[in-house]
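Here's a structure for you.
Every protein chain but one is kept in place in this view of the complex.
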Amino acid sequence: MSKKAISMTVNGRPVEAPAEPRTLLIHYLREQLDLTGPHIGCDTGHCGACTVDLDGQSVKSCMVFAIQAEGAEVTTIEGLAQPDGRLHALQEAFREHHGLQCGYCTPGMITRAYRLLQENPDPSEQEIRYGISGNLCRCTGYQNIVRAIQAAAQNLNSVPEAAE
Amino acid sequence: MIPASFDYHRPESLAAAVQLLGSLGEEARAVAGGHSLIPMMKLRMAVPEHLVDLRSIAELKGICIEGRAVSIGAMTTQAEVIASDALAQVCPILRETALQIADPQIRNLGTLGGNVANGDPGNDMPASMQVLDAQFEVAGPEGKRKIAARDFYEAAFFTALGEGEIMTAIHFEAPSASHGYAYEKQKRKIGDYATAAAAVILVMEGGRCSQASIGLTNLSDTPLYAQAASEALVGSSLDPAAIDAAVAAAEAIADPVTDSRGPSHFRRKLAGVMLRRAIASAQNRAA
Partner (left out) sequence: MNEQTPIAERAEKLQGLGCARKRVEDARFTQGKGNYVDDIKLNGMLFGDFVRSPYGHARIKGIDKEAALAVPGVLAVITAEDLIPLNLHYMPTLAGDVQAVLAHEKVLFQSQEVAFVVATDRYAAADGVELVEVDYEELPVVVDAAKAMAADAPLLREDIKDKDEGAHGPRKHHNHIFYWDAGDLEGTQRALSQAEVVAEESIAYQRVHPCPLETCGCVASMDKVNGKLTVWGTFQAPHAVRTVASLISNIPEHNIRIVSPDIGGGFGNKVGVYPGYICAIVASIVTGQPVKWIEDRIENLSSTAFARDYHMTGKIAATKEGKITGLQCHVLADHGAFDACADPTKFPAGFFHICTGSYDIPVAYVGVDGVYTNKAPGGVAYRCSFRVTEASYFIERMIDVLARKLEMDPAELRMKNFIAREQFPYTSALGWEYDSGNYHTAMAKAMETVGYQALRTEQAANREAFVRGETRSLMGIGVAFFTEIVGAGPVKNCDILGLGMFDSCEIRVHPTGSAIARLGTISQGQGHATTFAQILASEIGLPADRITVEEGDTDTAPYGLGTYGSRSTPVAGAATAMAGRKIRAKAQMIAAYLLEVHDDDLEWEVDRFQVKGNPERFKAMSEIAFAAYNQAIPGIEPGLEAVSYYDPPNMTYPFGAYICVVDVDVDTGVTDIRRFYALDDCGTRINPMVIEGQVHGGLTEALAIAMGQEIRYDEIGNVQGASLMDFFLPTAVETPTWETDHTVTPSPHHPIGAKGVGESPNVGGVPAFSNAVVDAFAHLGLTHTQMPHDHWRVWSVAQDLGLHG
């Protein structure tokens, strides 16, 4: 099947790259755009390692064709830090609270948490656990991930301008 | 897991979508949120030559409530169902059901229409559609028509949706303001289909159950409207005998397959447990 140019905005930057209609968004991001932060963990939509932000919503990019995201705004883990390199509060908090080990689920987990905190800036532990229930982690047992997200929320709420 | 090749179409109107599906024939598949179809395509258990994506059709979206008449566009996502306070006001069982579906990411793309139209007996919304006695509006080459949710499901993945037809909207009359409701689902973990689930809506008047409606999920090759079970409650005070009769009637129509969730006999008994709990919860919530 022939490829055609597919364009969208990724991490604030307009991009265009060739892809087949069947090209999955995750492969488009990883292989056409070299954004290898989002990972493939299960292929069936269960693990969330491929989570990206699509038009302001968390989605699993292995369950979306790139062509379906044509014209959309996509944010990946690579787009969360400030342009000057300052890390997002979540990125800091995951390190501070040991919210990662092998790092494979981390980009999807943080990208999901990023959207969760926009939807609910002050989530309870239970809300966080349900909020990240589409993201599997095999290493941490989630406890420190929950702590990291709580800490980031607190940090973002105390410094309003750091919210984005 | 890589899908086979296909041509992609993204019509912007319902008419165009119907026309496309008609002209492309049986090798075309409509895709809504994609969370049922795309995994099947990646496993190459579905190999459509054409994919007609309904995501840009504005007329298929939105929740409209006029009095007790509720219409929900088929492309309304589960997240939008959950987020609608107006809908939760008149018909809270849909939020309760949607929250039991998959996980947050999947609910962002997964649609109400896709969930009811796909015909997967594991999907949760069809049971709630049974209890609401919803009407499914579909559009096809012959125009629009409505199909009762209770007549829609024929077998696993076989429905009354005809060749080239698209689910466009779900219509129902919200139950009376005083109704109680519950969707009780047992699953192994977040993201799983039901081992057994029961949807209940009931109305209590003067200590007596005046209306009752019961649906069951993943307990047969279609969602079940448990009519006899519903009738067993009507007129009762929801006393143990009435509930036992309803549970017996529900178990009698449940015919779940043995799968990794457990053997059939366990899942059938669990249907009864879910129903008991749903009735208790609905009774508590009934005004």
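Lettered A and B in written order, each chain numbered from 1.
Quick note on the criterion: a residue touches a chain if its C-beta (ideal position, glycine included) is under 8 Å from a C-beta of that chain, and two chains touch if they have at least 3 such contacts.
Because the structure is a prediction, the values reported are computed rather than measured.
In the entire assembly, the chain absent from the figure touches the shown chains A, B.
When the missing chain is restored to the complex, the residue among A:L100, A:L117 or A:A151 that touches it is A:L100.
Within the full complex, the residue among A:A49, A:I67, A:L117 or A:A151 touching the omitted chain is A:A49. One chain of the complex is left out; on chain B, the residues touching it are 1-2, 4-5, 44, 103, 186, 188-192, 195, 260-263, 266-267, 269-270, 273. Residues of chain A that touch the chain left out of the display are 20, 22-23, 27, 30-31, 34-44, 46-47, 49, 76-78, 80-81, 87, 90-91, 94-96, 98, 100-107, 110, 128-130, 132-146.
By our rule, only the chains that are shown with their structure count from here on.
The touching residues of chain B, when paired with chain A in their complex, are 1-8, 10, 34-35, 38-39, 41-42, 51, 53, 55, 79, 102-106, 108-109, 190-191. Across the complex, chain B is touched by residues 1, 20-22, 24, 43-46, 48, 51, 57-60, 63-65, 67-68, 112, 116, 130-131, 133-134 of chain A.
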